[in-house]
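So, chain A:
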Amino acid sequence: MVEVTLWGSLAAAAEGNSKIEIEAKNIRELFERLSERFPRLEPLMTRGIAVAIDGTIYRDTWSKELPTGAEIYLLPRLAGG
Partner candidate 1 sequence: MMVGIAVSTNINGDNAEFLCHADETLLDVLRDRLGLMGAKEGCGTGDCGACSIILDDRLVCSCLVLGAEAEGRRIETVEGMAQGDQLHPLQQKFLEHAALQCGICTPGFLIAAKDLLAKNPDPTEEEIRFGLAGNLCRCTGYDKIVRAVQDAAGVMRGA
Partner candidate 2 sequence: MNFDPSHSKRSFSSVGTRPIRPDGVDKVTGRARYGADFNMPGQLVGRILRSPHAHAIIRKIDTSKAAQLPGVKAVLTAADLPDLTNGDAAMYDILDNCMARKKALYDGHAVAAVAAIDARTAKQALKLIEVEYELLPHVTDVDQAFAPDAPLINDTIFTTGVDPKPDRPSNVSMRSQFGHGDVDAGMARADFVVERTFKTEQTHQGYIEPHACVANVCSDGTADLWVCTQGHFVYRQHCAELLGMDASKLRVTSSEIGGGFGGKTHVWAEPVALALSRKAGRPVKLVMTRDEVFRASGPTSATSIDVKIGALKDGTIIAADATLRYSCGPYAGAWAEVGAMTAFACYKLENVRTVGYEVLVNRPKTAAYRAPSAPMAAFAVESAIDELAKKVGMDPVDFRIRNAAQEGTKASYGPVYGPIGIGPTLEAVKNHPHMKAPLGKNQGRGMACGFWFNFGGQTCTDLNIGIDGTVSLAVGTVDVGGSRASLSLVAAEELGIDYSQVRTVIADTSTLGYNDMTDGSRGTFSSSMATISAARNAIKILRERAAQMWDIPVEDVTWEKGHAVAKGETHGNLPKLSLKEIAAASGTTGGPIAGHSEIVADGAGVSFATHICDIEVDPETGATKVLRYTVVQDAGKAVHPTYVEGQYQGGAAQGIGWALNEEYIYGKDGRLQNAGFLDYRIPVCSDLPMIDTQILEIPNPNHPYGVRGVGETSIVPPLAAVANAVSNAVGVRMLHIPMSPPRILAALEA
């Protein structure tokens, strides 16, 4: 079980929940569970979401494990110059 924090716009799509407890061992599972529970998150996930695990931002490593007790944030995926 990990606790995931969603940023503002994402929380709005997750029925106003900004913190969610979820059973997931890696980023892939996390995304699957989240879109099962909150279908409105799906389009936002397609646009791209980054996951911060204990302060380090992961954009594409979906196999990245979520250690228990880790601080997990979902953040928008950014553009760069």
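Just so it is clear, a contact is a pair of C-beta atoms (placed from the backbone, for glycine too) under 8 Å apart; a residue touches a chain by one contact, two chains touch by 3 or more; residues count from 1.
The candidates were selected such that all candidates are chains of the complex that A comes from, given by their letters.
No experiment lies behind these values; they were computed from the predicted model shown.
Screening 1 or 2 for touch with chain A: in this complex the touching candidate is 2. For chain A in complex with candidate 2, the residues that touch the partner chain are 5, 7-9, 12, 16, 47, 52, 54-61, 64, 71, 73, 75-76, 78-81.
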